[in-house]
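Could you have a look at this structure, given as structure tokens, before my questions?
Removed: one protein chain of the complex. Kept in place: all other protein chains.
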Amino acid sequence: MRYLSLYQEGNSLLHKIDPITKLLFVIIAILVPIIINTLTMALAFFIISTLLVFVARAFKRTLPIISFSSLVIITVLFIQGLFYLKNQTPFFTLGPFVFYKEGLLYATGIAIRIFNIINAVAVLIFTTKPSDLIEALVKKGVSPKIGYVFSSVLQIIPQMMSIVDTILDAQKARGLETEGSFTKRAKAFIPLIGPAVLNSLISTKERAMALEVRGFNSKKKKTFLNEVPYNKYSNVLQVALIAILVFSIIWRIISW
Amino acid sequence: MNNKKSMWSFRFSTAQLVLIPAAVGINYVGKLFAGILKLPLWLDSIGTVLASMLAGPIIGALSGATNNIIYGLTADPISLVYALTSIAIGLTAGILAYKGWFDNWIKAFVSGLIIALVATLVSTPLNIQFWGGQTGNIWGDSVFAFLMAKKFPIFLASFADEIIVDLPDKVITVLISFAIFKSLPKQLISIYTDDHKIEKL
Partner (left out) sequence: MVNLVVEHLKYRYPLGNELALEDISFEVKKGEFIGIIGENGSGKSTLCQAIVGLVPNFYKGAYGGKVLVKEIEVAQSDVSEISSYVGIVFQNPFTQITGSKLTVYEEVAFGLENLGIPREEMIKRIEESLKLLRLFEYRHFNPFELSGGQMQRLAIASVIAMKPDILVLDEPTSQLDPQGSEEVFQAIQDLAKNGMTIIIAEHKIEKIASYADKIILLHKGKLVDFDTPEKIFSREDIEEYGIVPPVYTRICKSLNVKNEAGFYPVTLEQVYYELVKVYG
């Protein structure tokens, strides 16, 4: 792997929407259910983001991410069902355990909120090339340097994974034990991470110099090689999304 | 660590900026090695702490934020919200380094405790908001369940859940970062500090 990305080519409607609009949607899908902290709002956003996952034809690829969180969600259902502080109404019993309605409802709310976040993010990451998102942000006025940091991380991490193998082999060849008792394994950590750190810090020096001689600190107005086709609906969508956020904040203040 | 200039400068040198992706990479490698060695710790913020020690709290905080944003957008979306914790770790480590709290092992250990405490204080409300107070760690969550059964306030139960996980992890992370920092060549360390002036010969 050369590049850290979950993006997959496709021609769904969501692939055609510009990255900034999708990013705005993610932010709003996370924030609005927090600002208006009701189960209905969480459910509404959960339904929207789940529908969008299907529109993006990304359901299958979202499953592994969801199942990862589902394990924790199951323990949440158990713990809250049994011990939630406002528990009052027994719902069912399982052997010696009494599960309460309030706790189960609360845990369901948590599950809906978590799955909402996952689905909203999935819509973005499965339909957007990270490089397009970053470039769009830079064109919107985000500092090109921050843009550089993000896009380089996506390539540096796969690079470092290959360094990990090299170091592991080299240190094992020198007799470092990476298996066996806990103390042995713990002692192996520094000889492994040390060279990786030194290696990556030394590269930062050379890379910083290479960047500087390629105009990284130039004060000129940056131009772009890639032209992103202007989408005439994206402005409307973005305004609508921001309106939802503003409206929810006002709602929250009024109904306080 | 000895940047006598203000530690809150937002004008970064290229070397400081390039340190951010490296820090995220180091975080990642730490986590990978901890997994390979089957250590019961995450060890996934060594890069953030080192970046703070080398280039100050702002670069440390940016490293932490970048780390979670990238992880959130490529693996686990929920880790996006824990960017706040990573930022807090970066800021705290950077301030402690600036104030000379990484001068020896004892101070580094105390710094580790402080960083663990700050990380826990930031994570706990997030855990409550998003997970009803849990961390997803078996040991921590068992304690959480026990305290909930005993009708402890949610914040305390959740705090205990988090600190059980964070305390050993962050203290050891900080000590490892300190050990690595001490072994770095001085010439390398000096490129991340920007208190140098060009002297005339």
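To keep things simple, chains are lettered A and B as they appear, and every chain counts its residues starting from 1.
Operating definition for what follows: contacts are C-beta pairs under 8 Å (C-beta built on N, C-alpha and C of every residue); 3 or more make two chains touch, one makes a residue touch a chain.
Bear in mind that the values here come from a model prediction, so they are computed numbers and not experimental data.
Considering the whole complex, the residue from B:11, B:151 or B:197 that touches the absent chain is B:197. Interface residues of subunit B with the unshown chain, by the touch rule above, are 14-15, 21, 186-187, 190-191, 196-201.
Subunit A meets the missing chain through residues 2-3, 131, 144, 147-148, 151-152, 155-156, 159, 203, 206-227.
As a convention for this text, only the chains that are shown with their structure count from here on.
Chain contact summary for the complex, subunit B toward subunit A: residues 12-15, 17-22, 24-26, 28-30, 32-34, 36-39, 43, 46-47, 50, 62, 66, 69-70, 72-78, 80-81, 129-132, 134, 136, 141, 144-145, 148-149, 151, 154, 176, 179-180, 183-184, 188, 191. Those residues of subunit A that touch subunit B in the complex are listed here as 4-6, 30, 34, 65, 68-69, 71-72, 75-76, 78-80, 82-85, 106-107, 110, 113-114, 117-118, 120-122, 124-125, 130, 145, 148-150, 152-154, 156-157, 159-161, 163-164, 168, 178, 185-186, 188-190, 192-194, 196-198, 200-205, 207-209, 211-212, 216-217.
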